[in-house]
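Left out: one protein chain. Kept in place: all the others.
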Amino acid sequence: MTGWIPRIIAISGSDIGIIISLVVIGGGLAWLLKQSIKAGDVDRRIVFLFIFISVSVPILFPITFSETATPIVKKLYDRIENLPEGSAVLISFDFDPAMAPEVQPMADAFARHCLAKNHKVIFMSLWATGQSLLSTTLQNVVRPEFPEKIEGVDFANLGYKAGNEGVLNVIVTNFRKMFPTDVNSIPLDSIAVFKKIRSCQDLDLIISIGGGKPGAKEWILFVGDPANVPMGCGVAAVTAPQLYPYYPKQLLGILGGIKGAAEYESELVRHYDRFADVKKPGLRMMGPQTLAHVVIMAFIVLGNISYFVTRRRGKKP
Amino acid sequence: MKFKMLLALILLCFVSAVSGFGQSAEEIMALPDSMAMAPPAPPSNVRGVDTDNDHGHSITLTWETSPDDGAGLNNVIGYKVFRAESPDGPFIERALIPSGGTGHIDVGAKEKDANDYLPDHVGFYYKVRAITADSLIYAESEVFGPVQSYGQWFNTGRVPVLVFVIFFLFVTLFFIQKAKGGANLFVRRLAGIEAVDEAIGRATEMGKPILYVLGLGTAADIATIASYTILGRVAKKVAEYQTGLIVPCYDPIVMTVAQETVKASYMDAGRPDAYYEDMVYFVTQSQFAYVAAVNGTMLRERPATNIYMGKFYAESLILAETGALAGSIQISGTDEIAQIPFFVVACDYTLIGEELYAASAYLGREPLLLGSLKAQDYAKAAAIIIAIIGFITMNFGIEAFKHLFYVSN
Partner (left out) sequence: MSRTMIILLALVAIVFAVSWAAKSASLDDQYDDYISRGFLITLAAFLTLSILSFLYKDNPFYKFAEHLFVGVSAAYWMSLGFWSTIVGNLIPRLSVTLSAFFKVPHIEDEYALYILPDKVSYFIPVVLGILLLMRLSKKAGWISSWPLAFIVGTTAGLNLVRYLRSDFIEQVSSTFVPLLVDWQGTGRFFSDFNLYAYGQFVTMLGNWVIFIGVLCGLVYFFFSKEHKGIFGGASRVGIWVLMITFGASFGYTVMGRISLLVGRLTFLFHDWLELIG
C-alpha cells in the first residue's frame, strides 16, 4: 500500500474505534441534550446504552493511550527493581473472580517483574476463591514466560488457608505453623525458597492484591507494622481511597484500580524489552475507561445544563 | 608496570591450576605477596549480646570492619559469621554479610527439632571472617564468647501502644461509669436530627408513611444498636403525629428488637392502640432479594420519607437511588465508610460515620453509647493536641517528640 489513495483509506483499527465513538457518542449526546431540555427526564436505559457503546467500541477497535507512572506507583516499582537479586517477595492473592478484571493484571505484572529480577516469590491467598486465580497467574504468566524458573527453587505456592487475620497473626512469627506444607503437600522444610524464611519478618517485601476484607489493610495491621516489613499493595478502585492514609509510611506504594495496573505495565514495558509483546490487559482497558469517563463527564455537564435551563424556564412565567 | 601485572596474573592462574594437584590451602596462603592476593586484616572487636525485646533464641553481633574493607588493600568482599558451642569449635557458618557490614542478628529456631535450633541459656562462641574474592584467602577475628540468648518478659519497644491502650480504656470506663451515674454529659445537637424531625413533619403534611430501614447489620453491630435509638425517636414522633411507619427487616433478631422498640415508643407517646405488629416485618436474609423487596415497597407505597440507618453494603446505592426516583425525602446514616459517598450523592441528609453514634447517644442518652462517645471525643482531642505539638516540633527541627511515638516490633 504505497499509493496515495490506499494511504488515505488505510486507517488502523484504533482510528475506526475513535471515529465511531466520536460520531455515535457526540451525536447521541447532542440529541440527548435537546431531549432533556424539551422533556425534562431522560430514560435511564439511554444512559446505559451510551455507556455500553463507549465501552464496547474501544474493546472491538482497541484504542490505547500512553501511560506514565505516578509517584505512588513508581515507588513500588522502584522498590522491586532495586531489591538485590534473590530477595524474598510475598504476593498474596486476596480477591475473588468478581474483582479479578481489575486486579489480576496487577498480580500478573508483579509476578513478571519479581521473576524477571530473579527474586524468590512466595504466592499465597487469604481468599478461598483467590487460589484458583493464583493458579491462573501461574498458568498464564509464570510457567509460559519463565520456563526456566523452577517451582520450589525460584517461587513457591502456599495456596489458600482459612482463617483470615488469624492466618496473618500466626505467619508473622512462624510460616510453618499455618502452612506445614505448600499447596502440593510438600513440607516447607524441603522447599528451597523457605530455607532461610521462618516468618514474615524474613521477607523483603509483601504485596497484597485485593480489595475486600481481609486485604491490604489487614496485612498492614497484622504483619506490615508489627513485623516492620515493607509493604505494597494493588487494590480494586473502590478500596483505594481508604488506603491512601497509609502511604508512604506504612505502604511503599499503591496501585489503585485499572489505572494503577496500566501505569505499572507501562513502566515494565519501558524497562524490559522481553515484556513488549505480552498481554497487557491494564493498558488495554484504559481505552474503554477513558471513553466511558468522557461520556460520564459529558452526562454530568449535560445534566447540569438542562437542569439550569429548565429551572430558568420554570421561573420565568 | 602493565607487563608486571600481566606476569603476576599469569602466575596466579598457573598457581591456582597447580594448587589442584596437591598443594594445601596453607601453602598457598604462605606464598609471597607478588604471587597471590595478600590476606586482609581481620575484623576486630567482635561483640555479642542477647537481642533485646524478643522471645529469646537470638543473639545480636557487632564488629569493626577490617582495615582492608573499602580502604587499604581493599580486597574484602564480605564477612562470614561462625558460631560454636565451645571456643575450639567446631564452628558452623551462620551468615554472609556484604562488605561494609558491622553487625548481624543471629536468629535461630525455637523448636527443638528444627535444623537451626538456637537454645536459650547456652553459651555460644562467635568469630567473624573477612573474605576475599579468592575463597582460600581470608582473615578471622578472635573468638568471642560465651554469650547466651534469653527471652524478655516485656517488650519496651511497644510502650507507646501500652500507654495509649491504658489511656483509652481508662477514659472509656470512666465516662461510661459517669454516664451510668446520671451525669449530664454534653453532646451537641446534630443537624441530622433536625432533618429527621423535619422529614416526619413533611410526611404528616402529605399524609404518607415513613419507611425506616435498619440495614444489613446483625443485632450486635454498633450501627444497628445506634439505629434502634433513632428508630425509637422516629416511632414516637410518628405515633404523636399519627403518620404511618414501615420497617422491613433483614435479620429476624433485629426485627424482634425493632418491634419492641417501636411498641415502647407508641406506649410512650400514649397511643398503644395505634401500634400493630406488622409495622415491623421480616423480609429475607438474601441481600439483593431484600433490596428488591424494599424497592418494591418504595415504589408502591411512595413513602414521603425514607430513613436508612445502620450497616449497609453494596445495596446502599440501589436503595437510595430508587428512593430518589420515587421522590421521597431521604436521610441516611452509616459507619461503612465505603458506602457513605453513595448516600451523600443520593440522599438529602447523611449522618457520616460517628455522627450516627452521636445522634443515637444524643437522643437515647444510653450510658454505654454516651460514655463511649465522650471517650472518643477525648481521644480525638488527644490526637489533635499530639498532631499540633508534633507539627510544631517537627518544623523547629526537634525530632525527640516524634521518637516518643516510635513503636518497634
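Letters A and B name the chains as they come in the text, with residue numbers starting at 1 for each one.
Everything below uses one rule, namely that contacts are C-beta pairs under 8 Å (C-beta built on N, C-alpha and C of every residue); 3 or more make two chains touch, one makes a residue touch a chain.
The structure presented is a predicted model; accordingly, all values stated were derived computationally and were not measured.
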Candidate in contact with the missing chain, chosen from B:V165, B:A183 or B:M267: B:V165
Residues of subunit A in contact with the chain not shown: 45, 48, 51, 55-56, 59-60, 62, 70-71, 98, 100-102, 128, 160-163, 165, 169, 177, 180-181, 185, 187, 220-222, 224-226, 236-238, 240-242, 245-246, 249-250, 256-259, 281, 285, 288-289, 292-293, 296
Hidden partner interface residues of subunit B, rising order: 158, 160-161, 164-165, 168, 185-188, 190, 220, 286, 288-289, 292, 338, 340-342, 344-345, 352-355, 358, 361-362, 373-374, 377, 379-381, 383-384, 386-388, 390-391, 393-395, 401-402, 405-407
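By our rule, only the chains that are shown with their structure count from here on.
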Chain centre separation in whole Å, for subunit B relative to subunit A (CA means): 23
Of all residues in subunit B, those that touch subunit A in their complex: 107, 109, 115, 337-338, 407-409
Touching residues (chain side subunit A, partner subunit B) in the complex: 189, 198, 201, 225-228, 238-239, 242
